[in-house]
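Below are the structure tokens for one structure; questions will follow.
As you look at this complex, bear in mind that one protein chain is not there, while each of the others sits in place.
Letters A, B and C mark the chains in the order given here, with residues in each chain numbered from 1 onward.
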Amino acid sequence: MTTRTTVVASEGAPDPMATTAPVLEVEHLRVVFRQGEKTTYAVNDVSLSVPLGRTLAVIGESGSGKSVMSRALMGLLPTTATITGSVRLLGQEILGLPENDLRQRRGKDMAMIFQDPTRSLNPTMKIGTQIAENIRIHEKDVSRKEAIARAVELLRVVRVPAPDRRVEEYPHQLSGGMRQRVMIAIALACQPKLLIADEATTALDVTTQAQVMDLLLDLQQQFGMSMILISHDMGIAATYADDVAVMYAGDVVERAPVTELFGHVRMPYTRMLLDAVPRLDRPAHALIPVTAARPPDLSKAATSCRFAARCPRVQDDCLQTHPPLEEHEDKHAWACFHPIPLERTSA
Amino acid sequence: MATAYLNTTAPRPNVFVAFVRHPVVRVIGIRLLQAIPILLIATFITFALLNLLPGSTASALLGDGASAEQIKALEIKLHLDQPFWERYWTWLTAAFTGNLGESLVNQQSVTAVVLDRLHVSLSLIFLSITLAVSGAIVFATVSAKKPGGVIDRIFTFISSLGQSIPTFVFSLVMVLVFSVTLSLLPAIGYVPFSDSPIGWAQSMILPVLSMSFPIWAIFCRMLRADLIDQASSEDYVQTARAKGAGGWAVLIRHILRNSIFGLITLVGLQMGSLIGNTAIVESIFGLPGIGRELLNAIHFKDIPMVCGIVVVMVIITVLANLAVDLLYAVLDPRIRHDSRS
Amino acid sequence: MTDTADPILEVKNLVQQFHVSGGTVHAVSDISFDIRSHETLGLVGESGSGKSTLARAVLQAPSPKSGEVWFRGHDMTKQSKKELFETRRHIQTVFQDPFSSLDPKWTVRAIVREPLDAYGVGTRRQRAEKVDAILDMVGLDPTSFGNRKPPQLSGGQCQRVAIARALALEPSLLIFDEVVSALDVLTQAHILNLLEKLREELQISSLFVAHDLALVKQVSDRVAVMYLGRLCEIGPAQSVLARPRHHYTAALVEAIPLPDPKNRDERRGNVVAGEVPSPLAPPSGCPFRTRCPAAQALCAAEMPPLTSMGPDHFVACHFPVAENALPASVVTAAAA
Partner (left out) sequence: MTAVPELVLAPTATRRPSAFGTWLRLNRDLWIPGVLLALVILACFLGPLVLHVTDPLAQDLESVNLPLFSPSYPLGTDDLGRDTLSRLLYGGRTSIEIALAANVLGLFFGGVIGIISGYRGGLTDTLIARGIDVLVAFPSLVLLLVVASYLGPSELNVILAIGFFSIPAYARLARAATMRLRGLTYVTAAQLGGQKDTVVMTRHIFPNVLPQLLTYSILHIGIVIVIEASLSFLGVGVPPPTPSWGTMISNGQLYLTTNPLLLLVPSAALVITVLLFNTVGDAVRERWAKS
């Protein structure tokens, strides 16, 4: 991995923290599921890095491997998964750590928020107890009472009204948006350096989504965290991320800072995805340029470009070799032999 | 003092109203009210089954050699000359005052016999269910910690066996092993607790084990499956793991807590067959409970006795289910803290 | 857009309520609108706004609590079971979940043929031919897909079958209830293209229910916005979304994360506060007043009536948004 360099801020005020070592460095991460006779290459050779205080959006359709990847980072995959490569959190390798050691890092150095706030809280446990649990796992000397007091504080931080009453309540007594705030409070309990939000706002209404995303961004600055936003929504990436990685069939196919990516799309898949998103600034009844969908076969390791069958720019070499992700321009990497030329992509 | 305290917190609504409106109280009230028609239906079904079956009961009772007068006299005694509805009404009103009739065999009051024998059956039922539930929680949790592991396979085999072995077979095997072969425990007989607690315990061990093993197996299998299923599919489990909670903590603090509700429901469903099994276990081990009394009564075609005992068993079942429902309501915060209030 | 065309469907003062143990859910409160010939009306709202309940009430499944639903000169709420059966032939529905809307045990052909059988259309042979023709129309090759069963199909293919089933009786009104929200963005694009093609070829009117404003903008001629069971704003898609006059519509438009990082700092942190109140106890007067930046005493006292704000554009607000109040970025994006 000599070609890969740390992605740094490309616009606006230069971020002083970005020059320090990245919070998370992922190299050649692969996840293969083997169950019975079935093999699935869910994540292939993903390399990423998230500097301190920045937000990386990982975008992809369902089946692109983005959720599997995020769970691999947290060590939450079932035993049918074989994970190889390297994941360094705060400079320390965590892949292959014994479960007990990894447990010490989960919830403390890195935390995760899941998609469905209705299902991701324990329905039979008080909210305060669920937040306090995270504190007491990692800080053994904290009493139950202190932990609950801190839970109240955390609820205030995530702007839940009447926090001292809410700690005594159960998840079913809260709305979806409030539940997701509680999830964020749990995640923030030990002030992690990395927060992974896996489709954290997908199940929410659009106004609630905006509230929760704004909150997340505020908290990120307040706590000085790095964040990974796993999403299928290009709008979320464009509005809230600093860097974007687009995944397709287990590969990162394009990666760049947000303005660069949306300004100069080079990978044909990204272009298609972007074109398919309904947007307000398109005339009514317009047709969307998409080619027929055919889900890629993930049961074999890639020998050609997995997008070739749907790609409008496909040529012979795409069918013979798997294009690697390379940084062709400063901070802009793509995995394509025939990228979209620059002049045609700039808006 | 209580009123003074109330006066200081003036804006609070009437305590009685608040109490009645409390979700748990409401649920308990509704369940209690529901139990009344269920009891009526249950007693009716029982009475109807016993009274509408084909064949002249009186002639069956007296055998082939009975004269017409004898049959007639017995029919009048049993009110068999009256229409069915009237008989049910007479029986029900009498039963309501605690009079279940008297035995045809020895003219004893059915109520007295039942009251005399009830504590044996109740303690058998209570001990068995407690043992089965607590055993199932321990075994299922250990099994679910590592599904497919050696311990899990052994427990799964034992519980499969338990599910497949009829109570009477298991009872006999217990007698064969512990009484006949090892001579450790008495095969038969009952010592009242007041006479000798140790003797009582010795006389109860085998019956309780025999009653609880099959239902333990059912509980254990269901709980294990539910624990494993939740561990792999529920998002809150992922949340707990993402907090850094250890395997046992996730299993016990989170998953087990949610699986308890499925277990409670299952306990309710098994109540009937458990109570039915008292007849078998009590007669094999010679315990003087209502189950054995029922078998005797059936043997002697002692109709009032059969009817009385069956109704009592049905009432126990309904009440046990009620208790299970109430336990559910009390334990489940989704009922306890109704968000609509 | 056809202002003068006859409405194919007219809904008048529709009210729908459900009784639950905690009280009465006011799902739809006094809503009136129409759908004109060859027009697509988009119905947007967040979860709990009552949009799906409204669509079901139009179909009389279940019938609304009060109000009228006029279709082809008949009030459906007053029709007998038999008359309703005849009316429903002309109004067909496509539902959200592509998998649960098809019987897993039936073949694709049998599923599409079911409405034809139920209404006894043509001979057996004609029905079979019709089924294959429709499958072809929705982009499924009858020879390779006709005998498959839903579990063998992808989400997008299932949704095509559901659309084919809805088209079988040649309806004049189609109701789409969140038809693409369960699909991936590329599959969604395919289905939207298909709907566009069918709209052009068959000249069908439709009610398109969705929570995604941008999506609704793309397929609709007019848009109706619902909040907590009430209609906030209705009018041509272009003017409602480019120049929203109701504060709720404006809040919705602002909350959409645009797939474009330009001016994003302005858009962020500009979200309407608060949460949707419970439909068990909706606020008095205007339902949005509890979150509205422009709310005044009048809003709590009176429900604002629908008022004209320009050609064909109506808003239920006492103090509507000024014409140029939205951030420039949003307006330019929406007006394009």
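Basically, contacts are C-beta pairs under 8 Å (C-beta built on N, C-alpha and C of every residue); 3 or more make two chains touch, one makes a residue touch a chain.
Keep in mind that this is a model prediction, so the values were computed, not measured.
Listed by label, the shown chains that the missing chain touches in the whole complex are A, B, C. The residue touching the chain not shown here, chosen from C:G48, C:P115 or C:G156, is C:P115.
Set against the missing chain, the residues B:V138, B:V173 or B:V330 yield one that touches it, B:V173. When the full complex is taken into account, the listed residue touching the unshown chain is B:I275, out of B:V27, B:L185 or B:I275.
When the full complex is taken into account, the listed residue touching the unshown chain is A:D297, out of A:E99, A:D297 or A:D330.
The chain not shown here is touched by just one of C:R89, C:R148 or C:K197, and that residue is C:R89. The chain not shown here touches subunit A at positions 33, 36-40, 42, 62-68, 78, 114-116, 198-199, 202, 232, 295-299.
Mapped onto subunit B, the footprint of the missing chain covers residues 34, 37-38, 41-42, 45-46, 49-50, 53-55, 160-161, 163-169, 172-173, 175-176, 180, 233, 235, 268-269, 271-273, 275-277, 279-280, 283-284, 294-295, 298, 306, 310, 313-314, 317-318, 321.
Hidden from this view is one chain, which touches subunit C at 59, 61, 85, 88-89, 92-93, 95-97, 100-105, 114-115, 118-119, 151, 162, 165, 182, 184.
Rule of thumb we're sticking to: only the chains that are shown with their structure count from here on.
Per-pair counts of C-beta contacts peak for the chains A-C.
One inter-chain figure worth recording: subunit A and subunit C are separated by 32 Å, centre to centre, where each centre is the mean of the chain's CA atoms. Taking each chain's centre as the average of its CA atoms, subunit B and subunit C sit 53 Å apart.
Shared interface positions of subunit C, i.e. residues touching 2 or more other chains, are not present.
Interface of subunit A with subunit C (complex): residues 61-62, 175, 177-178, 205-211, 213-214, 217, 232-240, 258-259, 262, 272-288, 290, 292-293, 295. Of all residues in subunit B, only 232, 234-236, 238-247, 249, 253-254, 257-258, 332-334, 337, 339 touch subunit A in the complex they form.
Contact residues on subunit A toward subunit B in their complex (touch as defined above): 71, 74, 76, 78, 99-100, 103-108, 111-112, 114-116, 119-126, 133-134, 137-138, 169-170, 172-173, 183, 186-187, 189.
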